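Written out below as structure tokens is the structure these notes cover.
Here the complex is missing a single protein chain, while all its other protein chains stay put.
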Amino acid sequence: MKIAVIIFPGSNCDRDTKKAVAQTLGCPPIMHWHADVELPKVDCVILPGGFSYGDYLRSGAMAAHSPVMREVVGQAKKGILVIGICNGFQILTEVGLLPGVLMRNKNLKFVCRKVWLSIETTKNIFTSRYRKGEIIGVPIAHHDGNYFADEYNLKMLQDNDQVVLRYVDSAGRRGPDTNPNGSVDDIAGILNKGKNVLGMMPHPERAVDEAIGGTSGRRFFESIT
Amino acid sequence: MKLKIHIRLKAGVLDPQGQATRNALHSLGFTTVEDVRLGKFIELDIEEKDPQRANRIAKEMCDQLLANVVVEEYSIDII
Amino acid sequence: MKLKIHIRLKAGVLDPQGQATRNALHSLGFTTVEDVRLGKFIELDIEEKDPQRANRIAKEMCDQLLANVVVEEYSIDII
Partner (left out) sequence: MNQIGIAEIKEHGLTQSEYKLICEILGREPNVTELGIFSVMWSEHCSYKSSKKWLKILPSNSPRVIYGPGENAGAVDIGDGQAVIFKMESHNHPSYLEPYQGAATGVGGILRDIFTMGARPIANLNSLRFGAPEHHKTRHLVAGVVAGIGGYGNCVGVPTVGGECEFDASYNENILVNAMTVGIANKENIFCSTAKGVGNSVIYVGSKTGRDGIHGATMASAEFSDDSGSKRPTVQVGDPFTEKLLIEACLELMDRRLLVAIQDMGAAGLTSSSFEMASKGGLGVEIELEKVPQREKGMTPYEIMLSESQERMLMIVEPDSESQARKIFEKWELNFAVIGKLTDTGHLILKNNGELIANLPIDPLASASPEYDRPWEPTTPQPIIPRDDAEFLRDPLEVLELLLRLPNLSSKRWVWEQYDHMIMTETVVPPGGDAAIVRIPDTQKGLALTADCTPRYVHADPEEGGRQAVAEAWRNLTAVGSEPLAITDNLNFGNPEKPRAMGQFVGAIKGIADACDLLDFPVVSGNVSLYNETNGKPILPTPTIGGVGLLSDFRKHVTIAFKEEEENIVIVGETLGHLGASLLIKEIKGSFVGPPPPVDLVNEKKNGDFVRKEIIEGNVTACHDISDGGLLVSIAEMAIAANIGAKISPPSNFLAQAWAFGEDQARYVVTTKNVEGLLYRASKAGIVACCIGITSGEAISVSNFGERKVAKLKKLNESWLPSFMNG
């Protein structure tokens, strides 16, 4: 399994992602600078969290036009795996690999804390090592995590089992108090139609170490091998 | 040539910033405010003499980068 | 009554967003773009008949909340 982590100017979870991949899969990923157009041959590309281009103008908008993204889109269409975490998720929606958009959190504030997520489906590679309905605690840290999609796209996501993660409480209940950003339908992570592209706001790379943040995010990485 | 571009959310798209701003205005006592929509306003200088061409370029810039046409619409004014 | 408020950075104030946007436009090939300034654009509905009063209220809202008058300036249009 060869994995590349893309570094955009302003990415800042790239090192964390590298560490998490190395720790969970035993081999460090290729760290790929966005301006180097030639994307190495890999099975999986991870777009890390952070503030690409400062998130100026719109989160993920400028990174979506970075030269490497054309390659990523092309490869994704051929079926390689793509994971966008936080800012990576925002880039994936901007570039059109995933539907919808991530808007400013409902209370307009940046939020960093552990949230509870329910694994909504396991019929995809990324959550294949989780149980459907399992509740896991994973950190979030974002200003623009308020997922929005129009009714048409929302219905498609639901009908096609593309909603992977929802915000819940520790007992698995949904409600306005458990949704940290106001996202539609409590959505925290989605897949594309082909189920080879995953976008999620929570940071699984912050939950792979028993001593720091727990290990409930490990299986996102383990699942892809 | 100077361009002014307004970018706003399409009708029907939830505007969390607008809503929060409205609530904040209410709590400051501006209770007559009914609806608030937030948008972006971009001023551009562009080296271009022909207004039509400028307009076309602006449109391209909006489609490609400045607006997210999934949820936003834009208008261009040339001065 | 409808109000349109434009908020922009004062002249001379650093506009990191405008700068980054300009760079991004350049690298997309829009090389004729010379300067980009990013601002905000707010549309408000307010329950108020008298345009002068509406204008005064809008000014207060800008000073107190909508604009950051230390680095931003605003203009109000009543429609």
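Letters are used for the chains, namely A, B and C, taken in the order the chains are written, and counting of residues starts over at 1 for each.
The rule is short, and it goes like this: contacts are C-beta pairs under 8 Å (C-beta built on N, C-alpha and C of every residue); 3 or more make two chains touch, one makes a residue touch a chain.
None of these values were measured; they are calculated from a predicted model.
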Touching the hidden chain, out of A:58, A:166 or A:206, is A:206
Which is it among A:53, A:130 or A:167 that touches the chain not included here? A:53
Residue positions on chain A contacting the omitted chain are 9-10, 12-13, 15-16, 19-20, 33, 35, 50-51, 53-56, 109-113, 139, 141, 143, 203, 205-206, 209, 211-213
Touch residues of chain C, complete complex, unshown partner: 9-10, 12-16, 19-20, 23, 68-71
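Rule of thumb we're sticking to: only the chains that are shown with their structure count from here on.
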From the mean C-alpha coordinate of chain A to that of chain C, what's the distance rounded to whole Å? 33
Computed distance of Cα centres, chain C from chain B, in Å: 10
Please work out the Cα centroid separation of chain A and chain B, and write it as a whole number of Å. 28
Shared interface positions of chain A, touching two or more other chains: 57, 61-62, 65
Please list all residues of chain B that touch 2 or more other chains. 64-66
Within the complex, which stretch of chain C touches chain A? 16-17, 20-21, 24, 27-28, 38
Residue ranges of chain A in contact with chain C within the complex: 53-54, 56-57, 61-62, 65
Can you list the chain B residues touching chain C in their complex? 6-8, 21, 24-25, 28, 30, 32-48, 57, 60-61, 64-66
